[in-house]
Structures are given as structure tokens and as C-alpha cells.
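Report on the following structure.
The complex appears here minus one protein chain, its other protein chains still in place.
On to subunit A.
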Amino acid sequence: MGTTYLASYSTLGFLLVLGVLVSIAAFAANRLLRTQAPSPAKQTTYECGLDPVGDGWAQMQIRYYVYAFLYALFAVESVFLFPWAVVYDRPGFGVTAAAEMGVFVAVLALGLAYAWRKGVLRWL
């Protein structure tokens, strides 16, 4: 059992390594095949034909940050929901498990509702 269990994961690791190797091989082939004639004009940042002004940084809306927070909330919720969903149908769970998860989801839904009412989910 133990060896089989690890073997499934090592196959995955093998595929990861293979993927890295394939992309390295592709880059190597590209290096051999491509032309190379660098010039200062080619190395400028693209700005629709004009000379670039300033550096590449731009200010963004704070909303992105708030959404990242909300994501953390729901990602953690998913972490609890997945194992619960898998064992839910097994004997010994049933109504109690459903009610408990209902309470848990309701607490999180309250968080979402609070964010909604606060206007955080409005982009403009």
C-alpha cells in the first residue's frame, strides 16, 4: 500500500521534471534556431509606438487587495469543505454533519454579506 501510494506521487514528480526538461529543450532549440540582431530600439518597452514615459509601474485600485482578502476567506472554506464532502455520505455522519456545515457556511456567507453591504464588491 505504502509503495503504491508513493508511486502515484512519484509519477507526478516524473511528469513535472519531464515538463521542465521539455521546456528547457525547447528554449535550447530556440536559441540555436533564432536570429539575433539586437538594437536599442527593439529593447524599449512597448508603448504603442511612442517612446515610453516613466517606468513600468502603475497605481492600481485598492479593490484588488480587498478581493485577495476575500479569496483567502473562501480558499480556507474550500479546504474545510472538500474533506467534509468526501466523507459526508459514509455512515455515522448524516444530518448532524449537514447542520454543522450549514452553520459553518452561514458564518462565511455572513462575511460575504458584510463585504457586500460595505460596498467592497462594487468595482466602481
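One rule holds in what follows: contacts are C-beta pairs under 8 Å (C-beta built on N, C-alpha and C of every residue); 3 or more make two chains touch, one makes a residue touch a chain; residues count from 1.
Methods note: contacts and distances are computed from a predicted model.
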Choices "NADH-quinone oxidoreductase subunit H", "Cytochrome c-type biogenesis protein CcsB", "Septum site-determining protein MinD" or "Potassium-transporting ATPase potassium-binding subunit" - which one is the UniProt name of the chain not shown: "NADH-quinone oxidoreductase subunit H"
Name, in rising order, the residues on subunit A that touch the hidden chain in the full complex. 3-9, 11-12, 14-16, 18-20, 22-23, 26-27, 29-30, 33-38, 42-48, 52, 55-58, 60, 63-64, 67-68, 70-71, 74-75, 78, 81-82, 85-90, 94-95, 97-98, 101-102, 105, 108-109, 112, 116, 121-124
